[in-house]
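The complex is shown incomplete by one protein chain, all other protein chains being positioned as in the whole.
Letters A and B mark the chains as written, and numbering starts fresh at 1 in each.
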Amino acid sequence: MTDISMTSQQRQSQTGKIVLRWLLYIALGLFALFYLLPLFVMITTSLKSLDEIRTGDLIALPRDVTFDAWRTAWSGACTGIQCEGVRPYFWNSILIAIPAVAISTLLGAMNGYVVAQWKFRGANIIFSLMLFGCFIPFQVVLLPMARTLGIMGIAGTIPGLIFVHVIYGLGFTTLFFRNYYVSIPAELTKAAKVDGAGFFRIFWSIFLPLSLPIVVVTVIWQFTQIWNDFLFGVSFSQAGTQPVTVALNNIVNSTTGVKEYNVDMAAAIIAALPTLFVYVVAGKYFIRGLTAGSVKG
Amino acid sequence: MTKWLEENTPKLVLAPSFIAVLIFVYGFIAWTAWVSFTRSRLLPRYDIEGLIQYERLFASPRWDTALNNLFVFGILFIVIAMVLGLVLAILLDQNIRTEGAIRTIYLYPMALSMIVTGTAWKWILNPGLGVEAMVRGWGFENFTFDWLVNPDMAIYTIVIAAIWQSSGFVMALFLAGLRSVDGEIIKAAQVDGIPTWRIYTAIIIPSMAPIFLSAFIVLSHLAIKSFDLVIALTGGGPGYATDLPATYMYAMAFSRGDIGQAASSAMIMMMVVFAIVVPYLYSELRSKDD
Partner (left out) sequence: MSPILDINNLYKSYGTTEILKDINVSIEPGDFLVLVGPSGCGKSTLLNCIAGLEPITGGSINIGGKDMTHVSPKDRDIAMVFQSYALYPTMTVAKNITFGMKVRGVDQATQDKKLAQVAAQLQIEPLLNRRPGQLSGGQRQRVAMGRALVRDPKLFLFDEPLSNLDAKLRVEMRTEIKALHQNLGASMVYVTHDQIEAMTLATKIVVMKGGVIQQIGSPAEIYNRPANLFVADFMGSPAMNLIPAKAHRAEEGTRIEITRKSGEPIVLTDTRNRDLPEDVILGVRPEDIADPDLRGADTTQAAECLIDIVEPAGADTFAVMQLGGKHVTARLHAETTAKPGQPKRLSFDLGKVSYFAPETGLRLN
């Protein structure tokens, strides 16, 4: 019935629509390939032997899957003179990231709570100054920070790197919590004050239980930033305390011996795994952090 | 005493962070600025000598290359990433059934370290075994794609990798912007019989001006700070061909032992960032305080 009553023009626009739809999906698929291809190449290369890499095709699937490269990358690859793989550096990154994330998130929560709910004269200026700190190119603090860490006796140590990450993460964590707490009506704090609760009690009993979403956003943001950091890692670490990104770069650019591309790729995937895992598990919060970090409001 | 404590708790809580920011951000900027006006070399000196470091900086061909590179890289990166991000966002805005999955694929590079991205693209683009070898293997014996080792083209490999890493993020920003446009306006336009592409060009995109601004700020900020990607992909080479101000500063500070040059180049970087970010932040904070 509908087929018969359809005019040829309608039928034409109908087929036009279907063709457009197909083109749309093809375009989206091609872009997906563009984004996935490097990951695909990394994974297949890491599973190939060096011989196969030299003779084979970049995007071909491995003929004989071997995990040798992964084993070498984890515990045997050379970063300059040492040949322990990325394992010790992976642990360094964990030892840096966990305390730095925890401390900067906690401080950010308290700061955001003050700036959003306990406004005092000058609080907004302080907040603006802190926010501004997020935007400086860190090159401008590298030299004095290197000297200061030396004076404090934590140059080249993991506590030193934790300290640096906490300081330069504060702006963002404060921003996240401030924007979240600002949307909570001030009357809640007033009601709790009349009920007799003080500053910390109100934070602990009323605001913290409300904060799960923003804590997740902040933790993910900070973890990704700190785990992926290279500039601070390469500037303020020494042999033995380097984070995994620095170790990866050293492995890839190490000039000793044969260039083992499969090991490079395996090491790169290992270095990327924690943040990729977080992204896959909690992508929604990851995106929220990214957009909150760039579109303030 | 308890009364005083009660009233000042918020200030006391904020104080350590504020002092830390004052010292480690503003104090340090001041230190770097000071040193950039001295004859510091391996060790900092504190006698102001005027603009000598900046004169040396702008006389240096390597810095000249770095600034040029920043210009080329910055413009290409920002423009292409914004166009690509906008196109992807509009394509994804057409009621795509698998939108969630596709968005996840487009955005995942943002979760990676620049070092990982650099390592991957370094492998893909290396002429001996990467794309060039692959295409030659398909029978195109004369195919050359040696940008990575070609001093004139190497900077473009950094553009490619940077776009791959960040365009998904721009798409997410734009997609959020497209979705926040008032649905009633779009319905009204549809009722008026305005074709879809006109609705985008005449109504939706103009109303997203703030998102364009945000994306521009974030991308330019990323471009100026770009350091890891260059180190991992080209190491600044071949020669100094892909040096950026960030790598120049690092080389001066940690391998050349030229603190004066490091400080002055860092100050230039900061001025560039400030020239872009300050007006933006200022207007943002002002409009919020009203």
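The rule we apply is simple: a residue touches a chain if its C-beta (ideal position, glycine included) is under 8 Å from a C-beta of that chain, and two chains touch if they have at least 3 such contacts.
Owing to the predicted nature of the structure, the values given are computational and were not obtained by experimental measurement.
Student: Would you indicate which residue among A:Met130, A:Ile167, A:Ala192 or A:Val252 is in contact with the undisplayed chain?
Tutor: If we include the chain that is not displayed, A:Ala192 is the one touching it.
Student: So one chain is hidden, and I want to know which residue out of A:Arg21, A:Arg63, A:Arg201 or A:Lys284 touches that hidden chain in the complete assembly.
Tutor: A:Arg201
Student: On chain A, what residues meet the omitted chain?
Tutor: 185, 187-188, 190-197, 201, 205-206, 209-210
The definition used in the following text is that only the chains that are shown with their structure count from here on.
Student: Can you check how far apart chain A and chain B are, centre to centre, with Cα atoms defining each centre and the answer in Å?
Tutor: Comparing mean C-alpha positions, chain B is 15 Å from chain A.
Student: Can you list the chain B residues touching chain A in their complex?
Tutor: These residues of chain B touch chain A: 6, 9-11, 13-14, 16-18, 20-22, 24-29, 31-32, 35, 44, 88, 91-92, 94, 96, 102, 104-117, 119-124, 129-131, 133-134, 137, 164, 168-169, 172-173, 176, 210-211, 214-215, 217-218, 221, 224-225, 227-228, 231-232, 235, 245-246, 249-250, 253-254, 259, 262-263, 265-267, 269-270, 273, 277, 281, 284-285, 288-289.
Student: Considering only the defined contacts, which chain A positions touch chain B in the complex?
Tutor: 24-25, 27-28, 31-32, 34-39, 41-42, 45, 53-54, 57-59, 107, 110-111, 114-115, 118, 120, 123-124, 126, 128-133, 135-148, 167-168, 170-171, 174, 198-200, 224, 227-231, 234-235, 245, 248-249, 252-253, 261, 264-265, 267-269, 271-272, 275-276, 278-280, 283, 286-287, 290-291, 294-297
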